[in-house]
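What follows is a single structure, and I will ask about it in a moment.
One chain of protein is taken out of this complex; the other chains stay put.
Entry: chain A
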Amino acid sequence: MGVRDSGEATGTPDPVEKGLATVNTITLGVKAMVQKDGELRKAEILSIRERKGGLSFYVHYVDFNKRLDGKSNSRAYKLHSTARIDLSHEVEWPRPEKSDKKKSAAINKAPSKNAPKQQRADSREVSGTPDAFGSKNSNIAKTPRPSMAGGKENRDTPGGDVSMVGSEAVSSVGTPKVTDSEDLDMTDAPFKEEVKTASGEVITREEEIERLRTGGSMTQNPTEVHRVRNLTKLQMGKYDIEPWYFSPYPDSFSDVDLVYIDEFCLSYFDNYRAFERHRSKCTMVHPPGNEIYRDENISFFEVDGRRQRTWCRNLCLLSKLFLDHKTLYYDVDPFLFYCMCTRDDTGCHLVGYFSKEKDSAEGYNLACITTFPQFQRAGYGRLLIAMSYELSKREGKLGSPEKPLSDLGLLSYRRYWRETLVELLAEPNREAMSENELALLTSMTEKDIHETLLVNNMLRYHKGNWIIILTDQVIEEHNKRLEKEKIKGSRRIDPVRLQWKPPVFTASSRTWNW
């Protein structure tokens, strides 16, 4: 039984309090060992729900991406339950000085929710390791939702170290730990609203909003957004897709098993009949914009967020399901959406897109990018990235994607950068090149180029001079790629087929004019 304890996030100054817990004493923010895929993983409890005959926990696996978060059950015999909490191991309690777990649930639920949040804010400031302590939101009060998570990551057979049997009681009582009167502070925090609304965290929230206001971009890190996935499953086109992250679809959608998305207009339905009716009326067969690129396989459409507000909102809601750090805090007006489609006789099927600020103060050439899961791992992401640089070339600008990148984004970008640079550097008769020249040829920023060279160990200091080394490894990869392209045909953006001029916007149309 491979217990992998990846350890607490480094830099947490205080020792973590550990101890054994029972199912009744587990609260939000507790980190417990969870049996998953035959191994134990440390997981943080984000949400607890009462279900028939037991508790259902929504957990985040520490040191794993949130898209793998899922349900854990306290019951042994539930067949569809995917992972279970192993209480034979010690759990880590949320930081004690802020915890007010002694408070009985009967008195107030809200403070117990606020506490971890406050902590989180602190931990961010102090240590800079926002490894989550608290849950932001608990869905206790929500109607129970059938546990359906059956992703390949979550598939598991029942059994293992189930040490407790379901109990009916939902209780957050019982941690025999320090409580001082600190929860009085909590009452200052505004928590007047529904249970699921995250209250408290006053300072950070203001900072957060301030950052959103001044930042002007779409990818921020909104700590307030639900960390609990709200949709169970998605039906779109020919596929059923499991969402990865929270997205602010209508509230009521969290209660249904399947959300239907129209493949073309991206409208959403929680009801098959309504979806069917809609399909009988909907005439849209491609993204509602102008086609700017077309080759044998794909087309690109440019869609203006201001002119196509509904469609772009739908697109953002959808892509939020697969982008953790996207924020939908603000509207879509200041963005252009470049949508990549494959074609067949039913229409142009949206494969992925990237958004771009009409006017980026920071010189970003791309805000959000995603290939939808049903089309992933087929090289589409690379085409999207290539197109974003092709547009920058047309504009005569250098560009870089907006940060933070997601894990998948980082991998795709690093690969694209490396391949693009190696391709240039490996051209015959190239003897020397400056980073600036590379930047002008690729529209990549000099910083990205420099870092790519370093990451791939290609930029070295040798006998008092800097040199670029085409290592055997990158040459081999490059050749492999060329060979593959020979067989499969090259998947590239052909600049000749791009019918596009950088759009010009007046100051008012660039922003929020309505």
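FYI, contacts are C-beta pairs under 8 Å (C-beta built on N, C-alpha and C of every residue); 3 or more make two chains touch, one makes a residue touch a chain; residues count from 1.
By definition in this document, contacts and distances are computed from a predicted model.
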Name under which UniProt lists the unshown chain, selected from "Serine/threonine-protein phosphatase", "ESCRT-II complex vps25 subunit", "Enhancer of polycomb-like protein" or "Pre-rRNA-processing protein": "Enhancer of polycomb-like protein"
Residue of A:257, A:476 or A:494 touching the missing chain in the full complex: A:476
Selected residue (touches chain absent from view) among A:44, A:86, A:242 or A:390: A:242
Touching residue (missing chain; options A:18, A:307 or A:492): A:307
